[in-house]
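A single protein chain has been removed from this complex, and every other one stays in its place.
When the chains are written out, they are named A and B in that same order, and each has its own residue count from 1.
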Amino acid sequence: MPEPGELALAIDDLTVAYDQKPAIWDIDLEVPQGALMAIVGPNGAGKSTLIKAALNLIPRAAGSALFHGKPYEAARHLVGYVPQRGSVDWDFPTSVLDVVTMGLYGKLGWLRRPGRRERAKALAALEQVGLLDYAGRQISQLSGGQQQRTFLARALVQDAQIYFMDEPFAAVDATTEAAIVNILRELNKRGRTVLVVHHDLQTVPEYFDWLTLLNVEVVASGPTCRVFTLDNLQKTYGGRVTSLHGGQVLAAGG
Amino acid sequence: MAERRVWPMIVALLALGVLLLPLSQSLFGLRLTYTVRVVALGGSLLGALSGAVGCFAVLRRESLLGDALSHAALPGVAIGFLLAGRQLGALLVGAGIASWLGLRLVAAILRTTRIKQDAALGIVLVSFFAAGIALLTYIQSLPEASQAGLDSFIFGQAAAIIESDIALLGGVGLAVTLVLALLWKEFKLITFDADFASAGGLRGGLIDALLSTLIVVTIVLGLQLAGVILMVGMLIAPAIAARQWTHSLEQMVVLAAALGAFAGGSGAVISALDSDIPTGPMIIVVAFALVALSITLAPGRGVLWRQLRQRENRRNFRSRRLEPGA
Partner (left out) sequence: MMGLERALIELLLHFVTHDALNAFLRSPQHTASLVGCLIAVCGALLGTFLLLRGMSLTSDAISHTVLLGIVLAFMLMTGAGLEGDTASPWLILGAAAAGVGTVVLTEALHRSGLVRQDAALGLAFPLLFAIAVILVSRFVDDVHLDDDAVLVGEIGLAWANTNSHCFANCESLRITPEHPAAQQTRQCANCRELNISPRDERAEFREVCGNCGVYTPAQAWSAGLLDEVPTLVFFPKSITVMLVLTALTVGFVAVFYKELKLTTFDAALAKSLGFRPAALTYALMILVSLVAVGAFDAVGSILVIAFFIIPPAAAYLLTDRLSGMLLLSPIIGGAGAFFGYDLARGWLFGMLPVAEGIAALNAVFGLQLREVWDSSISASVVLTMFVIFVLVWILSPRYGLVVSAVRRANSRRRFDDQVVLAHIHNHQGTPSHAIELRAATLHQHFRWTPQKMNRVLMRLRALGFVSLEAGSAILTQRGDAHVHAFRKQLLVAHNIPDIDPTQP
């Protein structure tokens, strides 16, 4: 168990380049344990790249990421990952329960097969996201929101200390959005750290207590109340955000 | 979601397959020679093996890679012959190495150029095949005439199968089944969601290489029977047929193995009825008949089923529209 008060995630000088064009540039990011953080920025700002580079899924040009003080190789069991929904083939022949059980494969290790205990854990996670009735359903029959919740359940069974979620709110229905928010709060209450790639500025202050504004570089990072300012948003989005009106963000000219 | 109807179907298929020999003996007067038995057994073993492994190739969207890899094996067969003479072991090892080189070449073209996958596959397929043809032509010009039978690797020649080949097929088939069973959850996860697998602590690259090796091994084993041109059909047809009947990967793999075994066995028997019908192509035709049946008839997914449902929907819709007026 990690000690309270230490940094859940410390990213130091992380740089990733595609074809020698920087996708993210010299990122320094410190996330305290128990933070519920949104990563926000315009398209092409490198939000997903940041997560993938931190998790070693794409090669880094420079920099390091420490999870509770340990490099990724030693901290895999601390990390939970929710990839973008569109990254997999939803016509794959498998059931919802099966997908959720996949979250336990890493812990099971080589050769061992999931058994009754794993099944119980997966069912519990499905209940948490409100998909218990869908456990036996084939995944191609799910709606977009249900697919997202399936992925969330898969991350929940990982029982990780720090979660990375790539656009979980993208194109989901209201029920799913509420369910995701509930789960985020629940995780937050249990002291877990959650980083969410997010694209809807208006809900940021309501959902998240920490915020990182990203546009290739980190523009600002910290508690939402301090970071979510018009000045910072303009720096991030380049003048297209014009005013903060009672917490509402208004856009100029679409 | 495991569908209950699939298991009886598998049992029925296997039973039909077992009964095929005596049935064709009594109905069509097939003479059950030793050769026919060996070829039928070889065909079903290969069908089962390639059906099971092919599921992963299809689900990873690598159907056409299978085609390129089987064509790429041909120069390896020729070089194996030039170096070691006509020993099946040497020919297969050569085929495996050439096929694996083809795989690396496709990957290299994709990594270092802007050429897309379809063209990269095409380049490797036809260049390796041409190299194989050129070498075979050269071999035919050699004085020692022991080269007979290398041509069979192009179209496949079932009659060349002997008992030791069956033992080889059975042994490798057993090994492949064992690997599949032991690494089942790893293969499943890497096929469904490679990123999550790597993030979750699996050695993605290693599992990926293992799975590719299984596919190459299967292709190489099938060359003698099905030939380089038709091998891709053995690999993907049973998997595509099986996919229509079930939504569970476990059932899909077992069903594909059963369908493949059925196609292999019955194709061999049909071709034994008429000496002019080559075995490899006949197996492929049977396998594709199974695909056509599955695509049309499979409950829930099949074309027929969907049309029925559409008609019903339309009728429901019409009656509902009439109701308020009535």
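Heads up, the rule we're going with is that a contact is a pair of C-beta atoms (placed from the backbone, for glycine too) under 8 Å apart; a residue touches a chain by one contact, two chains touch by 3 or more.
No experiment lies behind these values; they were computed from the predicted model shown.
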Message: Please identify which residue in B:133, B:162, B:179 or B:293 touches the non-displayed chain.
response: B:133
- prompt: Thinking of the whole complex, not just what is shown, which of A:44, A:86 or A:136 touches the missing chain?
  reply: A:44
Query: Out of B:76, B:173, B:233 or B:264, which touches the unshown chain?
result: B:233
- line: Filtering B:37, B:203 or B:301 for touch with the omitted chain leaves B:301
- request: Identify the residues of chain B touching the omitted chain, counting contacts across the whole complex.
  value: 58, 61-64, 66-67, 82-83, 109, 112-116, 118-123, 125-127, 129-131, 133-135, 137-138, 141-143, 151, 154-155, 229-233, 236-237, 240, 244, 274, 276-278, 280-282, 284-285, 288, 291, 295, 301-303
Task: Spell out the interface residues on chain A facing the chain that's missing from view.
output: 12-13, 15, 17, 20-22, 25-26, 28, 42-45, 60-64, 169, 199-202, 215-217, 237-238, 240-241, 249-251, 254
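Throughout what follows, only the chains that are shown with their structure count from here on.
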Statement: Whole-Å distance, C-alpha centre of chain A to that of chain B, is 40
In the complex with chain A, residue positions of chain B that touch it: 1, 59, 61, 182-186, 188-189, 191-193, 195-202, 243, 246-249, 251-252
- prompt: In their complex, what parts of chain A are in touch with chain B?
  reply: 52, 55-57, 76-77, 79, 81, 83, 87-89, 92-95, 98-99, 102-103, 105-106, 108, 110-111, 113-114, 136-138, 140, 154, 158
